Every structure is written in C-alpha cells, then in structure tokens.
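Note that one protein chain of the assembly has been removed; the remaining protein chains are unaltered in position.
By written order: A, B and C. Residues from 1 in each chain.
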Amino acid sequence: MSEVLGLWNYWVVIVLMMIGLYIMIARDSLVKKVMGLNIFQVSVIMFYVSMGKVRGGTAPILPEGGAEGVLFSNPLPHVLMLTAIVVGIATTALALALVVRIKEAYGTIEEDEIHALAGGDGMDGRSAVQGEAE
Amino acid sequence: MNAHLLVLEVVVPLMAAPLCMLLPSKPAARMFSIAVAWITLYLAWSILGALGATEHGVIAYELGGFPPPFGIELRVDWANAYLLLLVSGIAAVVLMFGPGSAGAAVAEGRHAFFYTAVLLALAGLLGITVTGDAFNVFVFLEVSSLASYSLIGLGRGARAPMAAFSYLIMGTIGGTLFLLGVGLLYQMTGTLNMADLTTRLPDVLDTRTIVLALALLIVGVGIKLAVYPLHQWLPNAYSFAPSVVSAFLAATSTKVMYYVLVRIIFTIFGAAFVFETLHADYLLLPLSLIAMFGGSLAAIYQHDLKRLLAYSSVAQVGYMMLGLTLASATGLTAGLVHVFNHALMKGGLFLAVGCITAQVGSSAMGDLRGLGKRMPFTCAALVVGGLALIGVPSTVGFVSKWYLVQAALEQDLLSVAALILLSSLLAVVYVWRVVELCYFSEPDATQVEVTGRPPVREAPLGQLLPTWILIGSTIIFGLTTDLTVGTASKAAAQLMGVGP
Amino acid sequence: MDFPVEVILFLFLLATALTVALLEDLFAAAMMTGIFSLLSACLFTLMDAVDVAFTEAAVGAGVSTVLFLSTLALTAQREKQHPFTWFPLLLVILTGACLVTGTLDMPHYGDPKAPIHVHVAPEYIAGAERDFGIPNIVTNVLASYRGYDTFGETVVIFTASVGVMLLLGHRRRRPGPAHRPTITPEGAARMRDFAIVRVVSMGVIPLIVLFGLYVQFHGDFGPGGGFQAGVIIGAAVILYGLIFGLSTLQRVVPSPLLETGIALGVLLYGGTGVASLLMGGHYLDYAVFDSDDPKHGRHLGILLVEGGVGIAVTCAMILIFYSFAGRALAREAFDEGGGGQ
Partner (left out) sequence: MELALDVASWFCLTVGAALCVIGAIGTLRLPDLYTRTHAASITDTLGAGLVLLGCLLQAGTPLVAVKLVMIYAFMLYTGPAAGHALVKAAYARGVLAAGIPEEAQEGERPSESDLPEEP
C-alpha cells in the first residue's frame, strides 16, 4: 500500500511514456510519430522532475530574507531537464523538416504508402539503385 | 596549454563550427574544416602522449574549476584516448574527400553548412568520448545525432530523407532510453559523475532499479550501435546517405557508441556484476553470433554495393560485441582493436564507393562490371578493403580476428572460435562478388548507351588520396600493431581493473 | 494539500495523451500536443520546477505547435485509418511492466532522504549564496556548475537550425505537379487585412519583446534565462511574420543577419570559456574575470553566457521558422499558425 502512495506518479509517468512510445512505433503517419516522440520526451522530463521534488519543499529560488530553515526541492533535475527540453524541440524541428522533404518526394506522409512507393520494405536492391540514380 | 588539452579537443571543433558557417566561399570552408580536423588529430595525439607520461594512465579536467562530482569532469584513460585518436583521424582524412554527392543536395551559397554539420558531428562524438559525466554524454550524443540525421537526409534520391527520418525516430528512442537509464542511476546514487558512480553503485547494486537502469542503458546505446536486432535503421541510413557521410558515420559513430557501452559495462557497473551476477552474456553472446552470420548473409544478397557494406557493418558490430561479451582482457582488446581496424576499412571502402558514384553515378552492383580496367586504383582499393574485411593475413582484419579467436580459446569456447572462422568465409563470398564484377565481367554495352554518360574515368586525385590513406593504413596497421594492439591492451587492462 | 490537484492534472494528461493517440485529425492532434505541454507545465510548477515549467510552456505550447501546424499545412491534415496490430501494443505493455517493476525499489516520491537530495544537491544550494549571490539556484547551476552542458545545449539548437536550413533551405528546382511556388506574400496579405489583428499585434509585439528582455536579465532572480528569453523574443518576431508576411519580415531581419547572429551567440558562449582559459583559469571558470571579487567575476560570466544563449536561441527560432515558412505552399500555415499563438 505504501508503494501505491509513494510511487503512483512514477507509474502514471510510465503509462504516459508508453502511450508516446506506442504512437511512435504503431502509427503510420510520420507527423503522428513526431507527436508521440514529444509525449515520450515530456514524460521522461516529468520523471526527472518528480524525483527532484521534496515533500514540503519549495522552488529552488533563495528568498530575500535568506535561506535559513527553508527546504528547497532539488535544483539539479530541473537544470538537466531544461537541457532535455531544448534537445526535444531541436529533434522535433529536424524531424518535421525531414517530414516536409518526404512529402515533397513521395506526396504522402503515411509510412506504409511510402514503402509501397519505394518498392518493398527497403530491402530490395533495385529500388535502392533507383533512389540513388534519381 | 598542455593542461587544457582535454577541453580543447572538444571546444576547438565546437567553436569552429559556427565560424565555418560564416565563411563566404566553398573552398575556404573546406580548407578550414580540414585544418580543424587535423588540429583535433594533433590534440588527440598529444593527449595520448600526455597519458603515457602519467602514473596511473588517467587525465582529468575540472570544467569551470568545480571539483567533481559537483561540476562536470572530463576524464581520459587509455580507452578514450584511443577512441579520440581514431575519431579525429578518420575525420581528418574523410573531410579531405570533399562533400561528394552531398554537394549537389546543398543549396548554392550554403555549402559551408555541410562542413559545419560535419564539424558538429565530430565535436559531438569527441565530446561523448572525452567526458566523465553521464548526463554530458547524452548532450553530446544529441549534438552528434542531430548533425548526422541532417547529413544523411542530404543523400541523393528520394529515399534519403525517409532513411534519415527512420534513423531519427530510432535514434531518439535510443537517446531517450539512455536518458531514462541515467536518470535511474542518478536517483539511486545522487550523482552523475562516472567515477563517483563507480564508488557509490555497489551499495545499491541489488535493487531492481539498478538492473532496469542497466537494461535501459544497454538498449539505448544498443540502438545507436546497431546491435542485432536493433540494427534496422542502419542499412537504409548508410546506403541512402551521401557516401562521404556513410564513410564518416560508419567509421566513427558506431565506434564511439561501442566505447560508451564498454564504459557503462566495465567502468560504471563492473564486469563482475554484468556478466557474473546478471549473466548478460547469455543474451549478448548469441545475439552477436547471429549478427555475425545474419549481417554477412544479408550482405551476400544485396544488389547495391553501399547496402552490401552496410550489412557487413552489422556483422562487424557482431564481432565487436563478441569481444565485449567474452569479458576478458584479451576479448576486450580484440573488441577495441576491431573498432579501430573496422573504422579504417569501412571508412576506406565507403570512400571508394564515393569515388565510384561520383564517376558512374550509381553504386549498383551491375554497374561495377568491368570497372577494374576503367578505375583501376579505386577498384584496387575495394579489393584491399575487402581482403581486410575477410581477415587475410597482413591486413588489419587478420589482427582483430586473431585476438578474437585467441580470446574465445582462452575460455575454452572452441565452437565460438570455429564460428568466427566460419563467418569469415561468408565475407569471402560477398567480397568475391565485388571482385568478380570489377575484374572478370565485361561492361553491359546496352547499359552504357542507355545512361548516355561520358566515359567513366578514374576518380580525381583529391578523392583517391583520402581513400588510399585509409586503405593503405589497413595494411600498415596490419603489419605494425604497436599502436593499435598496444593501446587497446592497455585500455582493456585498465577497464578490467588489472593493469596500471 | 496539493495531492488532489496533482492527481487531477495527471488524469487530464492521460486523457490528452490518449486523445493524441486516437485522433485522426492531425490539426486537432497538434493542438492536443500543445495542451499536453501546457498541462505538464502546470505539473512542473506543482513539483517546484518553475524554470522547467516556463520553458515547457514556451517551447511545447508555443514553438512546437507552430512547427507542427506549419508542417501540417505543407503535408497532410488527416491520418489514414489503419488496421490494428497487436505487436506494438504487446511490446509497449511489456516495456511498461519492466519499468514498473524497476520502480519498486525506488525512493518514494517527495522523500527528503532520497540519495539525490543528500549527495550533491545540498552543495548547490549552499554554494548559490556563498559563492555566487544569485538567488535563482537553477540559473546558477545551469550556467556555472553545469555550464558545459548548457554550452552543449546551445550547440544542440544551433545544430538543429543548421540541419533544418540544410534540408529546407533551398527552393526546389523543379516543383512537382502537386506543388506550387511559395505563395507567402498573398497568404500574408489576407492576415494583413485583419485590421484588429494588425493593430493589436502592433501593440503587443513590442511588449512581448520587452518581456523577453526582462526574462533574459531577470533570470538571476526569478525563473527565466537566456533560453526562455530567446524563445519569447523569437515568438514575437514570428508573430510579426505571421501577420505582416514573410517577405516583410525578411526585409526587417534578413536571413544572413540571423545566421551571423546564431553563430555569434554560440561563439559568445564558447568565447567566454576561452577567455577564462586565457586568463589562467579552467574552461568556463568565471571567477578569474575579477581576481579581487570572484563573486563579481562569476556574475559577469553568467551574464555573458546567458546573453550568448539568448542571441543564439532567438536567431535559431526565427531561422527555423523561415525555413518552414519559405516552403509554405498553402496559406494555412499563416491562418492556423496565427490562431495557435
């Protein structure tokens, strides 16, 4: 029972992560995959931030009167996650740029249709040659 | 200056990248990036020299002057000094090749961006290698990954962006799982510094969280390293990327990820925990054997030279993983030596393919017919590189396989040793296909007419030279093994905790 | 006391994530991802991570929504229906089960005796006052103890914009039948006809820039810093572009200027480190900037690197927007993007 009370939010975060992961591997729309990527990364960020929380603590900003007897939450996970957010938006931007290029090349952003257009699942050498020569 | 070698190794290419972007002309950007790569090579060589002068074979650097574990620490021992030399050396040679087919994909006036991206990828890889902080690995991993996704997306043809996108999705899953693993380690120990982790982990080793952390880290790194069965992104990425990018990534990116895996298993967790308590070798050993055979078998059936080489990379990663899984000093030496040797041969081979695509306009196997007469030097490079892949004596491939077999025999794994030799026969098959097409078949008359291209001539010297530097060094390092085996065995001893 | 609020927010988050997974309308799904970020930002605030919340709100609900909408305007608006397959679901459930098993030995949520709260962090909290005199501990750790990470972070955003420019930076030489040349000016002209929007934006944009500068320079005391400021100022400029048209915006802030700016931002950060090297300290050791008063030197160093981050991020955001908008084939990028602000 104490586990439920003490760990429930990690479990919710894991469920969120898995929803993101599922979107990434199961959906065919490339944009949808990127959305899943976003959810996945935000969930990991939430995982880090929740472990930085101290019960009864406050945001790690020193009050004006001095920090005597004030309990702060852990600042380090926050610092790390600021970096992770930046990595997330950078990945999203690059992924979407690739999606635009793919749409221009194939006229669709559904993965199965792209594979059909490209010939097989990409394991076929002939189509590789065509891609190269184009 | 000597004291700051470690940070300069990363900061020089990192700051050169934005400078390179500002350069006005294509030749200027090219010369500048080549110069930067050679400077990093020089710095890596100096680091190796400085390491020899130390007592314990460790150099550490406190960034910002904050002592670890509070600040970020750079920490180099024999293993990463060896990798630094490899990565910067490959970059120095590959950049001389020029943008190849990537040049056509870049908009006019933006050519400097290509070199900027290569420098960023290089800086990211060096940053991963040099750091002693687990989270810092993630940051530089993303720098190098983002740069490589965009470089792969520049490939000729419609399929390059899709290959880059699949790699991006897989790579980001890998990177994020790695981040999660680091988070779990941090949660259980309160530190991100690798050396500090090593001392604090034994107290919590028996928790399920730490086992999960190890699993997440191995899977995360395994995706980027293309460990079988997480390798699906690799064949497409390498075959649709511009050849010069394939050469650079095949020779550096997976090698650095191998180093990260070695660091995680041997330094942070300790071989005893991973292999004796958890018996990770029960899983990893069969997987690496499957990779060796599956990769080589798939390579035999490819119709495209680049794709053939890509599948051969999957097999070669299997050899490296096998060395790691044997968990002995000899095995690790074999793995690390193979990292170096494979980088030389795959880099050289992909550059040779780059010469061919630049002249012939395709890397399809069919277009190789009779190429031996028209591009003698390039085809000779293909043959020598192929011989090294097989592991013929006096090439580097022989050296790594020798140590690998020795390591297997040390542990009485006779069957494994036999399988290593058997898998080399598969390499003979796919290399022979290339040789046969180049030298023993006549060019298709119709094909020449249909394509209507000017007659194929030998590649220019600017492309042949870097190709032959790499291919030539596969022979040089096959004959003199002091640098490779010498450093690798020191690194392995240090990682196993026996040596200095 | 905040327990029920957290539970409710988590439930909302779950619902939003599921909606994203199930929606076939990609525009709606993009808005839902924005809402997902906003809800997470609320949760971050409850968990005392105000800086993270700020950044997530600016990035997740602002920039990435604009990027998604621009992409959708260029690609497709609906997802095709596909037959359901079991394998991904099983894989995900299995992974989730492993992760849950791994959490069982973790320190509980909010436990003040967890290893991370007793090992390194206390030094950061003590050091903030002793060595730096900077109230916002997060800004302090970000720019000093882990300044090298933040340098890497700046380079990440630089890499992304270089990559986006490499991939989208040039016009297609031969547009296919399905594509037309960019119609940005006309698309924008329609937005320009909205007198109310125009007038309001002219009033708001300077205020947003001002707020961005406040966030930039107040980052030492409250939540904020170079990255958040860069995103906010970038968003203001993008808003201007959405309303007055890309060509107008490019006359005001030309692309080469931004490219120089982003490079200079990264160089300013790295150069601060090199300067500390040359003055005899370690890389990014700001204390050497003022040998009499290390606190003052550190202030100066943090100001410089935050400035570098701010410049680089502002330019990166606008450049990424240029690359997408330059490819705009339909006016939706502008209409809907404007609505998403």
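In this text, a contact is a pair of C-beta atoms (placed from the backbone, for glycine too) under 8 Å apart; a residue touches a chain by one contact, two chains touch by 3 or more.
Please read these numbers as outputs of a predicted model, since none were measured by experiment.
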Among shown chains, those touching the left-out chain: C
Which of C:Ala15, C:Leu89 or C:Val197 contacts the chain that the document leaves out: C:Val197
Omitted-chain contact residue, chosen from C:Leu22, C:Ala97 or C:Leu207: C:Leu207
Footprint left on subunit C by the chain that the document does not show: 178-180, 183, 186-187, 190-191, 194, 196-197, 200-201, 203-204, 207, 329-331, 335-336, 338-339, 341
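Just so it is clear, only the chains that are shown with their structure count from here on.
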B-C compared against A-C, more contacting pairs: A-C
For subunit A paired with subunit B, centre-to-centre distance based on mean C-alpha positions, whole Å: 26
Inter-chain centre distance, subunit B versus subunit C - centres from mean C-alpha coordinates, in Å: 31
Distance from the mean Cα position of subunit C to that of subunit A, given in whole angstrom: 13
Overlap residues in subunit C, where contacts from two or more other chains coincide: 99, 103-104, 106-107, 114, 116-117, 120-121, 124, 146, 149, 152-153, 156, 159-160, 163-164, 167
In subunit B, residues with contacts to at least two other chains: 135, 139, 142, 146, 149-150, 153, 161, 186-187
Residue ranges of subunit C touching subunit B (in the complex, touch as defined): 98-99, 101-107, 114-121, 123-124, 127, 144-149, 151-153, 155-156, 158-160, 162-167, 169-171, 259-260, 262-264, 266-267, 270-271, 273-274, 277, 281-287
Residue numbers on subunit C that touch subunit A, as the complex places them: 6, 10, 13-14, 17-18, 20-21, 26, 29-30, 33, 36-37, 40, 43-44, 47-52, 55-56, 59-60, 63-64, 67-68, 70-72, 74-76, 79-80, 82, 85, 88-89, 91-93, 95-96, 99-100, 103-104, 106-112, 114, 116-117, 120-121, 124-125, 128-129, 135-138, 141-142, 146, 149-150, 152-153, 156-157, 159-161, 163-164, 167-168, 172, 176, 178-179, 221-223, 227, 320, 323-324, 327
Residues on subunit A engaged by subunit B in the complex (per definition of touch): 21, 24, 30, 33, 37, 40-41, 44, 47-48, 51, 77, 80, 83-84, 87, 90-91, 94-95, 97-99, 101-102, 105-106, 114, 118, 122-134
